[in-house]
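Notes to accompany the following structure.
Omission of a single protein chain aside, the complex is shown with its protein chains in their original locations.
== chain A ==
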Amino acid sequence: MAAAAAHRNNKRRRFSPAPGPTSATAPPLDSLADELLFLVLDRVAAADPRALKSFALASRACHAAESRHRRLLRPLRADLIPAALARYPSASRLDLSLCARVPDAALAAAPSGSSLRAVDLSRSWGFGAAGLAALAGACPDLADLDLSNGVHLGDAAAAEVARMRTLQRLSLSRCKPLTDMGLGCVAVGCPDLRELSLKWCLGLTDLGLHLLALKCKKLTSLDLSYTMITKESFLAIMKLPNLQVLPLVGCIGIDDDALGSLDKECSKSLQVLNMSHCQNVTDVGVSSMVKSTPNLLELDLSYCCPQVTPSMGRSLQTITKLRILKLEGCKFMADGLKAIGSSCVSIRELSLSKCSGVTDTELSFAVSKLKNLLKLDITCCRSITDVSVAAITSSCTSLISLRMESCSHVSSGALQLIGKNCSHLEELDLTDSDLDDEGLKALAGCSNLSSLKIGICLRISDEGLTHIGKSCPKLGDIDLYRCGGISDDGVIQIAQGSPMLESINLSYCTEITDRSLMSLSKCTKLNTLEIRGCPRVSSAGLSEIAMGCRLLSKLDIKKCFEINDVGMLYLSQFSHSLRQINLSYCSVTDIGLLSLSSICGLQNMTIVHLAGITPNGLTAALMVCGGLTKVKLHEAFKSMMPPHMLKNVEARGCIFQWINKPFKVEVEPCDVWKQQSQDVLVR
């Protein structure tokens, strides 16, 4: 209201210098150079994205300045594109990820000669070659186009893309109808391409890829994951002079033969190679391949080599600059890990998650050689014990990331070593471990900790969390999933000690009450809140969150039985950033749902087993909420809702998922649940 009043005032005094909201301290805007003004606006936007809106409403000059300043447009609906482009003529990026359906007409409405350089259509559908043709005509300078997930886009669309001569970055991921013809058009039409993603383009063959390698010599990044590339074009692509990044995930056509055929003529520019899930590659192929790629910085061989042999480990020695090595899901032969430890002394990141054959002796030997390791992932290496942890903590003291979820043989005593020795840790995952309060107390030394995942650690309590809260001010993400031993006091300590908190998971912490939520509402950056299965929280707590955490975008309140329409009313009033909500088992009725649907950015809703929801209310909510992309409903509603309504909602870009789970209210205690899940694992 105040801003609107100021706006009216400014209208009256048209020719006087316009004082903005900050006019008390800032000189009149007219005297400021745009550069300086933009610097100010950058800061304002960084502090609170919504402040720019207030600024623009302050005066005509502010409005004009804000119009000139904004570079990124993210409209909520496709029909706003022309208006948005008209108001922000200098916008360079158009992000349509909130518009589920973008018809050709919306793209055609873009004014010609637009300064747009980047358009993101990755989450949209409904457009085709005609819309892209209009876009190509309107935006002569377009350099970045994201058409990912265009499962309906084929050669005709690619031919239109080929008219965008200045394109440098293009993503055609999952454009499954695309064939060599379309790719040929793009390859010839966009010679300046630097980055191209052809992931999941199953229609492509070697012919098209070969032509691409011939025509687009400037490519630095080429994503060929899950394509049918084989030896025929692989060689040509490896000879691209500037290629640096080459993901080849899941390329079944790449085998030892193809890797072995690489010769010395290969371009030496390649830095990042991802061959994960290439089923037909073995250690032999990798050994022969590394000879041709001596400048690699990053190598991903996850789920690729069936066996990691010592000879393959030694062959990695030729890549002297290797920084990142990922070997997830590999099977290590005896001495394989040792060979890697002694060969890859330069690596900073090592991932061994879900590997088999990782033993205490091998891992201890390897980490003793890799003293400079910064990141280590040993998730689900179930055979390692305290010995390994002791070796890791004593050798790799500069670790900033350690992930060891489900290393169940490590004792709480050994876990204390982590906090004591690795004080640089920023990211720690100890989910499903034997961690106790002593371990948390030791972690108090890690003052840089920003992400802490300690779900399913049944032994921790408020006391441990107090240590964390007091000593980890940078904490942004904490996962306390099924930590049955904690209560409000612990959460309050975290909330008070970590003002930067963005994401917290308190699911199934059954002792949590509204007090926790009230304290969390002081964390203004909070965007993700998961309090699933906390039966003691109510609408009062949620309303505090809604008012305090205005950036909240993901909310899971499944099985919070006390939360009712009041909570929804607050959410609809304050949480305009909300994108995703799970309401199952809540006491929300049609009224709450309808008010919730006024949040126009809402994309994802899960509404299962709500006693107070009627088919009519649901239909009304779905019709109002235009931006929905995914809705999970109980199967029973499928027959109760008018089919043409469902069709209408689907036509706007929403996908329905019909759930048929039994109604189950009671929640097992955390220890029972853990026992059950471990029983499943043993079986």
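Here, contacts are C-beta pairs under 8 Å (C-beta built on N, C-alpha and C of every residue); 3 or more make two chains touch, one makes a residue touch a chain; residues count from 1.
In this text, contacts and distances are computed from a predicted model.
Participant: What does the UniProt entry say the missing chain is called, choosing from "AP complex subunit sigma", "RNA polymerase II subunit 5-mediating protein homolog", "Aminotransferase class I/classII large domain-containing protein" or "C2H2-type domain-containing protein"?
Facilitator: "C2H2-type domain-containing protein"
Participant: Among A:Leu32, A:Leu52, A:Leu214 or A:Met500, exactly one should touch the missing chain; which is it?
Facilitator: Checking the options A:Leu32, A:Leu52, A:Leu214 or A:Met500, the one contacting the hidden chain is A:Leu214.
Participant: Which one, A:Glu66, A:Asp144 or A:Asp180, makes contact with the chain that was left out?
Facilitator: Spelled out, the listed residue whose C-beta touches the missing chain is A:Asp180.
Participant: Given the contact definition stated above, which residue among A:Val40, A:Ala84, A:Val188 or A:Met500 touches the chain not shown here?
Facilitator: Result: among the candidates, A:Val188 touches the missing chain.
Participant: Which residue numbers on chain A touch the omitted chain?
Facilitator: Residues of chain A in contact with the hidden chain: 155-156, 159, 162, 180-182, 184-185, 188-189, 207-208, 210-211, 214-215.
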